[in-house]
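Below is one structure; the comments refer to it alone.
Rather than the whole complex, this shows some of its chains in their spots.
Going in written order, the chains are labelled A, B and C, and every chain counts its residues from 1.
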Amino acid sequence: MTRDDGPDVEGLQRRLADFAAARGWEPYHTPKNLAVALSVEAAELVEIFQWLTPEESARVMEEPEGAHRVRDEVADVLAYLLQFCEVLGIDALQALSEKIDRNEIRFPPK
Amino acid sequence: MTRDDGPDVEGLQRRLADFAAARGWEPYHTPKNLAVALSVEAAELVEIFQWLTPEESARVMEEPEGAHRVRDEVADVLAYLLQFCEVLGIDALQALSEKIDRNEIRFPPK
Amino acid sequence: MTRDDGPDVEGLQRRLADFAAARGWEPYHTPKNLAVALSVEAAELVEIFQWLTPEESARVMEEPEGAHRVRDEVADVLAYLLQFCEVLGIDALQALSEKIDRNEIRFPPK
């Protein structure tokens, strides 16, 4: 199945690579720095939820400001994940597909 | 452009949702818990690199064990990111595309 | 050996507990939330260093703004660590002392 109607991972990776190249940011984009930046962005996503109850956390998209902030941090996490994969030649979707295959054996359903 | 030859985001999100449902894990998958789990997996990816020099970090895929470990953590990060987006109804690719649009205005190329 | 001339851990823990109580923040200070807040503050400390080379990172205290920011994040990390330990009745200094004892056996010096 394919998505015909929206951005795809490869296109986003190319846009991110062009974006970094046009700004001379490539020397900073070592795998180590990109992994660290990914973890920093993940923490910024967590920060939105840190004092919320589980129930409150489920309603975070209900008001526009919270929804925007969550989407913005999701974008940042995905951006660094894709850039990390780009510099190391990793196909993230394929890696996840194989991981699910392994987990289906490792954790049999109840 | 579309990927005809590999897993896609929507298909992976469906597999992850089915996987969690078959194991009764849904009650644990609050947005807060999934964001936290994402940050924990991001830290596990960082851990691989924590004592490496920038140069060493660029060679992490050269030996099979390191490469496997990196791909495995990438898969875990992506898994929680997609599950987080699934429970909150966020299109991660679209969110990133819009973020790149905004960043192209915010950070003009040199 | 004792510090006669500065704040001590017990006094800081008491100030932090009083501070939280006076603001009605105690219900938010579950061990889970405090651990998460600790990790968020640790990420904010990391953020200062994320694009620096190892050499640049060693000079981070040389300019006042950077030095203030680092000290501020160190304070936040320690604040949540001490509050976490307070709510769970953990003596952090004792826990570390015992861990060093164990590590001296586990990792013999070269």
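Here is the rule we go by: a contact is a pair of C-beta atoms (placed from the backbone, for glycine too) under 8 Å apart; a residue touches a chain by one contact, two chains touch by 3 or more.
What you see is a predicted model, and the numbers here were worked out from it, not measured in a lab.
Engineer: Count all the copies in this homomeric complex, not only the 3 that are shown.
Structural biologist: Every protein chain is the same sequence, and the full complex holds 4 of them.
Following the convention adopted for this analysis, only the chains that are shown with their structure count from here on.
Engineer: What rotation angle, rounded to the nearest 5 degrees, superposes the C-alpha atoms of chain A onto those of its identical copy chain C?
Structural biologist: In degrees, rounded to 5: 180.
Engineer: Would you mind working out whether chain A and chain B touch using mostly the same residue numbers, over half shared, or mostly different ones?
Structural biologist: Same, since over half the interface numbering is common to both chains.
Engineer: Measuring centre to centre with CA averages, how many angstrom lie between chain A and chain C?
Structural biologist: About 28 Å separates the centre of chain A from that of chain C.
Engineer: Residues touching two or more other chains, restricted to chain C: which are they?
Structural biologist: 36, 39, 43
Engineer: Spell out the residues on chain A that touch chain B in their complex, using ranges where they run on.
Structural biologist: Residues of chain A touching chain B: 1-4, 6-12, 15-16, 19, 22-24, 30-33, 35-36, 38-39, 42-43, 45-46, 48-49, 52, 54, 57-58, 60-61, 70-72, 74-79, 81-82, 84-85, 87-100, 103-104, 107, 109-110.
Engineer: Given the complex with chain B, which residues does chain C contribute to the contact?
Structural biologist: Its residues touching chain B are 36, 39, 43, 53-54.
Engineer: Give every residue of chain C touching chain A within the complex, in rising order.
Structural biologist: Checking each residue of chain C against chain A gives 28, 33, 36-37, 39-40, 42-44, 46-47, 49-51.
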